[in-house]
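Notes for the one structure printed next.
A single protein chain has been omitted; all remaining protein chains appear in their positions.
As written, the chains take the letters A and B, and residue 1 is the first residue of each chain.
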Amino acid sequence: MRETLQLLIYGVQLGVIYALIALGYTMVYGIINLINFAHGDLVMIGAFVAYFAAELLGANFPLAIFLAMLIPACLSVAIERLAYRPLRDKPRLSALITAIGVSIFLENFPRMLPFIGPNYRPFPMLIPFKNFTLPTGAVLNSIQIVNILVSVALMVALTYIVHRTKVGRAMRAVSFNKDAASLMGINVNRIIAVTFFLGAALAGAGGVLYSMTYPMIDVLMGIWLGTKAFIAAVLGGIGSVPGAMLGGLIMGICEVVATALYSELGYGSGFVILILILLFRPAGLLGKVKIEKV
Amino acid sequence: MTTPQETSRPILDVRNLSIAFGGLKAVTNFTLSLPEGELAGLIGPNGAGKTTVFNMLTGIYAPTEGEILFRGENLVGKPTHDYTIRGIARTFQNIRLFKNLSALDNIKIARHPRITYGLVPAFLRSRSVTETERQVEEECLVLLEKLNLLPFADTLATNLPYGIQRRLEIARALATSPKLLLLDEPAAGMNPQEVDTLADSITWIRKEFQVTILLIEHHMQLVMEICNRISVLNFGVTIAEGQSEDIKNDPKVIEAYLGKGGKVA
Partner (left out) sequence: MDTLRKYLPILGLAAFYVLVMALRKAGVLTSYYVQILMFAMINCMVTLGLNLINGFTGQFSIGQAGFVAVGGYTSAAVTTLLLPSSVLVPALRPLVFLVSVFIGGIVAGIFGYLIGKPSLRLKGDYLAIVTLAFGEIIRSLIRLIPQVGGPRGFSGIPRYSNLLWIVLFFGGTIWVLRNYIYSSFGRACIACREDELAAGTMGVDTTKYKVMAFTIGSAIAGVAGGLLAHLLGYLHPDQFNYLKSIDFLVYLYAGGAGSMTGSIMGATLLTILPEMLRFLSGWRLVIYGIALVFLMLFRPQGIYGGKELPFLIPKIRRPEGYEGGQ
């Protein structure tokens, strides 16, 4: 019982991070049907921004995470403008290939920079580490608490933006039907840019939180993290915001439990769960199957 | 061989066909019996459920209830291609040609179920395959010629003028060697002159290809002129059925169209 609870804590902590990253995939997919392969690399960039903010500027946690959200977000908007937007009316997969190109660039360019390079770096302690023992005996540490609180706060904020603000309404309209939204006077390009901005900001935050938990960062860290978050998004139903959150949690908990059972299983478990879920719910847990109107 | 009883058996016998999308009852208890060789019309205001009937008659939508007896066999529950192989072909309200293929290739795909060589000969392109392919090419060209489409054989469907696309879609449906041809608003977007030609073509096609035809059309003149009998749908319910004269004067039909503020018969 105590161990189960302990595993659950680890799982939730990892799950909320996956969920944060998954949101970016799902929002971009929902709005322009693009699997943004470069999204995982924005996670890495977020982690490095926080690293340098802390090491060079001596930034504290709030400042570091703020910068780690802002810079990838701006970068993401620039990428959308330069590499994806020109291809919006072109065969859908050409944008996917540019996304792969962007991803290869984002992984390899920093590698060549003398102050980043290919090696692992220890990630600085952004908040003091402290253990709390729960009445049941399970242990919760300060990093886990911050992770979960920050992630939940960001997800609540995002949900608020999507459902309660004008921009959010416009986002939903654009993802439902671009042409109709444009006829209603919505600036589609701007809304797409906002979507990339928000998604990347969450990815950057995810990068920081992940690095606080596993304090070793390198330029390739975004690949596997991104892949898992992406699976989480698909599992929850890609295009669905609550789906991404649910998917992230499921992925995190499953991975932790599977690894605890047998370490070789950790990696494959997410994929197996994904397949099982898709076989029974072909559009993911909270996704809707579209019936084509003839 | 054929007893009188058999010849009088309808080619298509639809019984109590119903379908709902969520709460919307798009079609309710649709019943229709078509004798072989008939040219029948299916009319009704926008959103009445006409296209939905076609979608059920081609296995695209699964009816919630009812039977589709085609030449005595109930087809409900079978996949779309089985409907085609058994002899039901259709066109679409919004043209659905294979846009990036030539007119000829569009027709060739419709011949697909009639081509019988095996996978291994296909891999090796054996003599029998080349021979069959040559025959198919010829058949398809002959069909295109019959429908005055030969000059467009090598043009990509997407580059064809609208009227030609409509005609090509009919040709493609005919290439499946159907017994029953379903035409969904073939006159949509045509000018009066084109509509006249179309009327002649449809009656000609019925004779030439010996098909039974069910026609959805908003163009009343066309329907009244060529159809022997007409069914009228409104809100998914059949409100009238009979000869064109009776339909024209049926108060319920007039009301359905006027009530919608649509075209008057």
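The rule we apply is simple: a residue touches a chain if its C-beta (ideal position, glycine included) is under 8 Å from a C-beta of that chain, and two chains touch if they have at least 3 such contacts.
Remember, predicted model here, so these are calculated numbers, not experimental data.
The missing chain, though absent from the display, is touched by one residue of B:N100, B:T197 or B:Q243; that residue is B:N100.
Touching residues on chain B toward the chain that is not drawn are 58-60, 79-81, 83-85, 89-90, 92, 96-101, 105, 108-113, 115, 117, 119, 122-125, 129-130, 132-134, 136-138, 141, 145, 150-151, 153-155, 172, 176. Contacts to the hidden chain, counted on chain A, fall at residues 29, 33, 35, 37, 83, 86-87, 90-91, 93-98, 100-109, 111-112, 118, 223, 227, 230-231, 234, 238, 264, 267-268, 271-272, 274-275, 278-279, 282-284, 292, 294.
Here is the rule we go by: only the chains that are shown with their structure count from here on.
Those residues of chain A lying in contact with chain B across their complex are 291, 294.
Remark: chain B residues 21, 51, 55, 60-61, 92-93 touch chain A in the complex.
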